[in-house]
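Left out: one protein chain. Kept in place: all the others.
Here is chain A:
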């Protein structure tokens, strides 16, 4: 008996894991009460940004009077494909999803097309043929990089000497990292004084942002500006700069992308100089698209999330009502 106890505990733990995995794809049949039904498959809940994204979609659906079937794919494509198939079987009116990965969607998208259910992609793109989905709603990462680049151009338009720029890139190979870098570097190329002297990946995390910046600060005595591909890396770098005895936002100017609450706080505190927004709050736009599709109106293939930029003053103003 004594030896069996751990085995019982283990099976209990396994049962917990299994139910936890299975809990995503609930729901049975669609109640036909004239309401539009939207089946949504989310990537997962890997970050605060994603959580705000989920919340926005759920809230917008309930205000728009749309019946939302929501499922969390927990970063697994097979979960997502299974969920989409179940939405097809339930005959929902529209399917929307944030694809976990770029490739491998042809089969399930064709199934949806055969069942005459329109599909909307949110936040992330796929490499399938564009005829297989109705619209792609999401941020334009190149534009975000350009917005930051514009601010830098304007800030240093009167600079006579070289301006040394450090870039903290996102995860290597990820679309936001590639596009933000492209947009930023294309913009600043027009002023030869602006020079990127170091560019390293901080993997979008605070810890890596700090570690990379700590090392870069040692190797480069003169840094004028830091461009971090997201707020979190910028916040890590701020700590590194402070520990090196310099003032972030003053000795080294800092520009980032995202505008999450912590980043906005640092911006309002004067430690960051400028943030270009990458908004997860696309719920309202998504519901608008769903209604248009249902009403038979044409929808644009590529819709860019409504986004803005923040200076220090604007951040102080926007901070109290910041949702994420």
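Quick notes
Throughout what follows, a residue touches a chain if its C-beta (ideal position, glycine included) is under 8 Å from a C-beta of that chain, and two chains touch if they have at least 3 such contacts; residues count from 1.
By our rule, contacts and distances are computed from a predicted model.
Only one chain is not pictured, and the protein name UniProt records for it, out of "Cytochrome c-type biogenesis protein CcmE", "Spermidine/putrescine transport system substrate-binding protein", "Sugar ABC transporter permease" or "succinate dehydrogenase", is "Sugar ABC transporter permease". The omitted chain makes contact with just one of the residues A:77, A:199, A:292 or A:314: A:199. For the chain missing from the display, the contacting residue among A:111, A:150, A:262 or A:284 is A:262, taking the whole complex into account. When you scan A:99, A:236, A:249 or A:283 for touch with the missing chain, the hit is A:236. Check A:114, A:219 or A:295 against the missing chain and you find that the one touching it is A:219. Within the complete assembly, A:169 is the residue of A:123, A:169, A:224 or A:258 that touches the hidden chain. Contact residues of chain A toward the unshown chain are 3, 6-7, 10, 13-14, 17, 20, 45-48, 50-51, 169, 172, 198-201, 203, 205-207, 210-212, 214-216, 218-219, 232, 235-236, 239, 243-245, 262.
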